[in-house]
Structure formats: structure tokens, C-alpha cells
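To keep things clear, I will list the structure first and then write my remarks on it.
In this view, the complex is presented without one of its protein chains, the others remaining in place.
What follows is chain A.
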Amino acid sequence: MAAGVAAWLPFARAAAIGWMPVANLPMPIAPTNKNKHQDELIILNVSGRRFQTWRNTLDRYPDTLLGSSEKEFFFNEETREYFFDRDPDVFRSILNFYRTGKLHYPRYECISAYDEELAFFGIIPEIISDCCYEEYKDRKRENAERLMDDLEDNKDSKLPNMTFRETMWRAFENPHTSTMALVFYYVTGFFIAISVITNVVETVPCGYMPNQRDIPCGERYTEAFFCMDTACVMIFTVEYLMRLFAAPSRYRFMRSVMSIIDVVAILPYYIGLVMTNNEDVSGAFVTLRVFRVFRIFKFSRHSQGLRILGYTLKSCASELGFLLFSLTMAIIIFATVMFYAEKGSSSSKFTSIPASFWYTIVTMTTLGYGDMVPKTIAGKIFGSICSLSGVLVIALPVPVIVSNFSRIYHQNQRADKRRAQKVQKARLSRMRISKSGSSSAFLHSKRNGLNQSLELTGSLEEDQQLKKTTSLLESQHHHLLHCLEKTTNHEFVDERLYEQGYMQTALQNFPSQSPSLSSEEGITGTCCSRRTKKSMQPLSATHTHSHTHNLQELSALHIQCGERQALNTSRSSLNLMSDESGSLNCKSSGLVTTAIISIPTPPSNNSRASPDAPPPPNPDAPPLPNPGNDVVKISAL
């Protein structure tokens, strides 16, 4: 329950009067305000600065230091105040959290000091409110990364028990791990460079042949170049195969961009080997050699910057697309205009609109080759407009791309995005846990049987024997939820038991048995409950009858493991009880466990079956086989 609304609890409880006429069961007793002290001011002395607040304000969050009894450790008897030897500036934010329900992070504070204070006062940082949460997380991440950079050096120690394959993969991915990896790294780099230079030099004309024609070096020294090519391709192939072998997930490796580049780089060679010197396909073969230039992309494994550039282009796809689209629009418009403007002049180079595209592109990018120039006045006017607009259209999206690149570059210098996602998931789960704390607190307290003494007809002396481990606020809240349970005659359960119960009711639909009977074997009790199957308390007959004749009526029962009763007496006391209700109450002098007993009412067997109120038709009511034995199914919640 969010403590900010703790003040409205009285209202919520008052509103519960609306349930009373509807309820069919007696309501539990309200927890009494034993020490009915008026709300008092307490003084918190933090390193000399005195803060004052109401006690109730602090009680709103009972799982923190100030809200629980832990603060008594800091109570100073002489001065009657609570003294904390901590930072008073940070304490301001913490106290404001109690007052307003929102935790803020002051920007001028050091992140680790703030964290320490939060940890001291028992407040989890995940509940920092949204206005300050991003700032907090950013600062925390920066800090963590800064610390991690110092640890980087120690990280390179080899982990034990890494298989050969894993070692190889690690060597490939991070060349600084071992000298072998470094050697491999440089060797492959060298051969990529050699291969690229070879491809380039192949086309340089060198030397004359007797027929007075320049031939490129590639044709002059065919064998040499072929040997070089073969050597490089062999190295690349070996490297690719080794990577493929070492990859943890081969399928994923084969789909990655780098491996595709590798394959494209070495494929032309093999295709060339396989193909015969056929006339038709040799043309295609020549174009295939173009793909050899892709070997230069293999350098991106060696250069982080190149990878980032590629990533930027990919992430700026939308901006690039916009640039392209707007350029295309402008080109078409201006080309059309220029064509029609220059149509009149003789010997015009603007023979068609597609022919004018070339002029438009050259003008808009301010290249201005001058191979096509307008001659008419209209053409010149439109040409100048074209060049001016070209500057604008191109200049607009470029800064976006540049800023994107710089942002990504800086981001890549830091941790991965994946780490941020994990943190977000962790935060959400912790917040969910703390929020569900309220509902689970109720179930938890039921488990501890704290609600038992609040049965309307139970005896009141037992109150004092109960340890009041929950604050008054919590017990009042639990009482409210308990009243709701009584009104609707259903119980709150946690997810797990709900799933169980759901499965069982689903399973049990075929044999027409009531879930309560058939789930005898189903719901396992704890060891205590198994023991208590044999024993039952003498039932106090003083309880009001309830109207429901529901076979699935549940109520809580104190089980005291000490006193045991023979089964027959318990059975007889079962018969003694007034029949319709299954609500049992008994005194207990010890808090052992809570058991839920479902007592199917034995109307047929009971000699004192009251004829006045026949059970209303309940579709689930199965005929009772023999209510005498084992009608008690005990399941511990």
C-alpha cells in the first residue's frame, strides 16, 4: 500500500460499511488501537541539524529504517531525540520521501554518497521518481564504467576450463588476448592489404609489348599475379574456415555481415577456377572480378571506426532515405524545367529529360563540370535557381547524419546497449516486487495466522499473546482486506496456489466431484499440516451461523500441534457443531500454523440438520459419500 494514502485508510475502512449488508458471513474484529497515543512530533537529529516530523509520517514505510523499530537503536535518552551521524543534506531528500511519497535525486550530490545514504536508511533506489530517475541511472552508469575501465586490465586472465574452440573464438574476437592471436591478426591484415594492392596494380599499364600497345601488368605477369591471388585466397579461406569452426553458433556466424563479406571476397576466385574459358560466360566472369574489391571491407574487422561508420549509415537509414527522396524530386522537377526551357535553342545538349538529369545532378551538387550548359535566358535563370536549391537540399540532412555518427561513436565507446536493457528489466522487477509487497504482506500475515484472533466470535484474550509484528496501519489494512474476503466469501491467494487450484478445478471437471473433496490428495500441505490432519481442536460451539451452505466454504483455524485429540472425538465434535456453517473457531494459546479447513457440511448425516434452511441449489454440490471419514481436507496456505 503506498504510504502516501495511509491517511486515507480510515476512509477506506469507513467505506467498508457498504459491504456489510451484502455480506453473509460474520466480519472479523477490528484491530484495536492499543496504545492510543495521539500523533506526536519526533525529532531527528542528523549531525546537528534537527528535523521534525510526525511519527505517522515515518510509519508510512515500515520496511525502511525510519519506519520500523530499527530507529530505536538511534534513540538518545537524554535528549529524547533520534540521532543519526549522517549527511544532513542527503537526509533532506530522504525525509521528503516520507512526506511526499516521492524520492528525488539531487543533481549536485555524488552518486556513490547518495547510494550509501539510501542503503543506510533502507530505501531501494528503484523507487526514485521518474523525474530524477534518468539522471540517476546515467550518473550511475558513468560511474560504473569508469570503475570498470580500471578493472579491464585484470580481465585478460584466462578462464579455466575453456575448450579449445572457445579459446580460438576468443582469440579471433579479441586479438589482444594472446600473442598468437595478435600474430594472426596482423598476418591477415597484411594479406588483405597485399590482395587489394595486387588488384589495383593488376590494371596499371606497365611496359610495352612489341605491338606498341600498353598492356596492364596483370596481363604481362599473369603467373605472378595468379600466384599472389591464390596465396591470398588460400589464407582467407583458411581463416574463414577456422572462424566457422570456432564460432559458438555457426548458423548465426554465417548470417553475420562480416562472414558474408568474407565469402563474397573469395568466391570469385573459386568461380573463376571452376568456369571454363567459354566465350559467353567470360564476360560475366570479368564482372565477377569486381567483387574482389570487397576484400577491402575485411578491414572493418581491424578498425573500430569503420564498423561505427557502417553502423551509423545503417541507423541513419531514414535520414539518408529522406535525402535521396528529396533529391530525386528536385532532380526530376528541374530536369523537366530545363528541358522545356532549352527546347527552343539549337544544338542544345538537353535532348531529353533523362539527358537533363545529368545536368541537374551536377549543378545541384555544385560540381559544375560544364559539359552541359544552358544557352537560353530562361534556361540560365532556372539553372541558377537549381544550383541554389541544390545547396539547401543537400545541406539540410547532412548535419543530422553527422550528429548521429558522433552520438553513436561516443555510445560505442561506452558499454553496450544490452546492458542498459538488462538494468531496465531489473528495475521493473524490483519495483514490481516492492509493489506486490503489499498484497503479499496480507497473504503472508494470513500465513502467520495473525488474522485469526480477529475472528468476530473468537475470544479476545489471545490478542495480547500475539506478537504485534505488523504496524497498526498494516493490521488495519489487513483487517479491511479480510472483511472483503468475508463479504465475498472468497479468499485471496497468491499466484502459485491460484494456478494449482485452477488446474485442479479444470482437471476435476470430468469426475463430478467437488474440488474440495478431490483435492485432498492434490494440495499438499506442509509437514505441520500433515501432522495436524490427525488432530483437531475442540470446537467452540459459540459462533454465529452463516447463511452460505457452500461446500467450498473455507475458514481459518488455529491448530495447536501440542494438544492432540483422538479422531473419533473430533468427529463427534464435528457433529456437535451447528451444521450449516463450516466456520470454526477455537481458542489457541500458541501460534503454530494456519490451516484452511474445508468442511463439507454433512446435512444428511447430521441428526441435527436444521430443516428450516435447506441449502440453496448449488451446482457444484456433489452428493456426499460418507461425511464421517476424512471430510477434513487441510491445506496450509
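We take it that contacts are C-beta pairs under 8 Å (C-beta built on N, C-alpha and C of every residue); 3 or more make two chains touch, one makes a residue touch a chain; residues count from 1.
Following the convention adopted for this analysis, contacts and distances are computed from a predicted model.
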| item | value |
| --- | --- |
| Chain not displayed: protein name in its UniProt record ("mRNA decay factor PAT1 domain-containing protein", "Kv channel-interacting protein 4", "Glutathione reductase" or "Prolactin") | "Kv channel-interacting protein 4" |
| Absent chain, residues of chain A that touch it | 1-2, 4-27, 29-30, 32-33, 38-39, 435-436, 438-439, 456, 476-477, 480-481, 483-485, 487-488, 490-495, 497-498, 501-502, 505, 515, 544, 546-548, 552, 554, 616, 619 |
